[in-house]
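Structure record follows, encoded as structure tokens.
Every protein chain but one is kept in place in this view of the complex.
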């Protein structure tokens, strides 16, 4: 154990002396947590609308006014013809065209119904789909207001209660997920680069001829990243609180407990990669490769249950999936440790597995 | 001079190809990304676990429940006996919606309570819309004209519409991508990401590595001009990224049925231009960083994150705060992705992507200027 003390002293001094590492370690959570939740927003605003009004009546004007005052749309231009509006779409100046045909009001008055055209740029499927359905619901509302249509499509008789995130705030959803991502980055990437950089410099030879046991050497690598990870988590939690007013509904202690075990798991993962790599470049790309798969299959951005069955099975062996879930559950739902027993066992197994892997793959000879 | 340049390029190729694992990963990465994005990354609602508390136990409710179970959207996790049980299941993450049918009301018009886990707001709005639809279709709920909730809730993206036979009937036309396929959007994004990854990250790390182990000095005292050394280092990565572009395009064309409506030549041309921007970025980073780790971290923070976040690849730029929208203009991937979408999906010609090409070309000039300046100062 005395050896460990000297090895740890060395690691911390090296990290402290690095020109970039300390700065990155503290910049990373700030950048990610301050920018990402604002950027990662699926709620559509400011959809650019190109209007083609061939009717020019009070009704058509009222309709367009209503659309534009909804807050979802922004007037890109008013085009005299559909073809010209299409040019705006091609040049990305407009996302959606609303075309009101001529004699629209007249037909509505005579036949009781009249069609109009919504043409959306659907290259980005989500955006196009959501945008056009927003526009359609506004028109539906307009129908109702003007008593043009006797029925409405709204849900009557059903009372919907949005639990845990009543204002449907997307940031509340993203912030805990990003905190899990941060721990993954630190635990996985930095540790993946660590041992291999000693290999490249040749210093690991000197350690290998000393009586330092493998596990102890790995432990001296694991502990600093573990400490840094927990500090990061604390910074992250403070930012979540100060910037987004987000405090966990559940117990913060549970989050720390999970983060502690998870960091061990992921640092072990990084160290294992480091042991089997011969250059930093190789280690980085190996780590990156797995990291991208872990992130995409974690449910951080898209729900796990939406994935095909094979992908859902894969998420079971993805440690990040468990942490993302735990973070969100504790932060938003107030889940307790007994609710999360299964998750806890899973994370512990990962920690065990990856660290055994690291010890086995690290060869002193 | 040409011979020695060829020799240098050969040396760089050897370096890269000798590292089999990195090669494998670089070639595999686009395939994995396309498959994951193409099949696994979707927000479609499928088999969401639901708990049902039925206090009425009448026929209409039974019918509705069987509708729920039969639908592809929901999966009955459990029939529960109390609301508390439902709360516990929510906390354990076992269910994401609970349907509570209250008793003591008139048959056929029972009040239904829908508890939705709104942790993920997108999913929540979709869930409540689908659930309502099923309830309506099964006749459990009558559509009423007045609705107390209509103001409390923001517009849900997938609110269903009963097409009215009276009033204004909107006809929706989805341009370019009528089936709303996600692939149309992410394929250009993945191309933008892979090119940055290989050209910028690999180049910067490659050059810094030579600096670190001291071989850069040997190269610099050789009669080769620095610009050739850089060229030699960049060529293999450029070729590698072209291979990747080819992989991505053929996978998306043959496997995901994404069309290539515009000119393939123009598409490749724009990709090469973008790859050049990425190479220059890598070069600039290599003049700033002293160690490979620093080069990697800088690449990750100033390149990867903005590409993923601010390029419009995943998240629409218009939704972001003004300041981020302004910053997004200096992210090369944003311009590249716009151009690729225009060419590939909209099938537009050279004239329509002139602005994007201009911006990317300007970036190359500025970046080359900057790195040459820094390169000279240091050596």
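As written, the chains take the letters A and B, and residue 1 is the first residue of each chain.
Note that in this section a residue touches a chain if its C-beta (ideal position, glycine included) is under 8 Å from a C-beta of that chain, and two chains touch if they have at least 3 such contacts.
Going forward, contacts and distances are computed from a predicted model.
Asker: Assign the chain not included in the display its UniProt protein name, restricting the answer to "ABC transporter ATP-binding protein", "4Fe-4S dicluster domain-containing protein", "Rieske 2Fe-2S domain-containing protein" or "Dimethyl sulfoxide reductase anchor subunit".
Answerer: The record for the missing subunit names the protein "ABC transporter ATP-binding protein".
Asker: Sort by label and list the shown chains the missing chain touches.
Answerer: A
Asker: One chain is left out of this view; which of A:7, A:98 or A:192 touches it in the full complex?
Answerer: A:7
Asker: Would you write out the residues of subunit A that touch the absent chain, in ascending order?
Answerer: Contacting residues on subunit A, toward the hidden partner: 2-3, 5-7, 9-10, 13-14, 17-18, 201-203, 205-213, 364-365.
Keep in mind that, in the parts below, only the chains that are shown with their structure count from here on.
Asker: What's the distance between the Cα centroids of subunit A and subunit B, rounded to whole Å?
Answerer: Once rounded, the distance between the two centres reads 11 Å.
Asker: Contact residues on subunit B for subunit A in the complex?
Answerer: The contact residues of subunit B facing subunit A are 19, 21-22, 25-26, 28-29, 32-33, 36-37, 39-49, 88, 90-93, 96, 109, 111-125, 128, 131-132, 135-136, 141-147, 149-150, 153-155, 157-162, 164-182, 184-185, 197, 201-202, 205-206, 209, 212-213, 289-294, 296-298, 300-301, 305, 309-310, 312, 314-316, 318-321, 324, 338, 341-342, 345-346, 348, 352.
Asker: In the complex of these two chains, what residues of subunit A are touching subunit B?
Answerer: 18-21, 24, 27-28, 31-32, 35-36, 38-48, 63, 72, 89-92, 95, 108, 112-130, 132-140, 142-144, 146, 148-166, 168-170, 172-173, 189, 193, 197, 200, 277-282, 284-286, 288-289, 292-293, 296-297, 301-303, 305-308, 311, 325, 328-329, 332-336, 339-340
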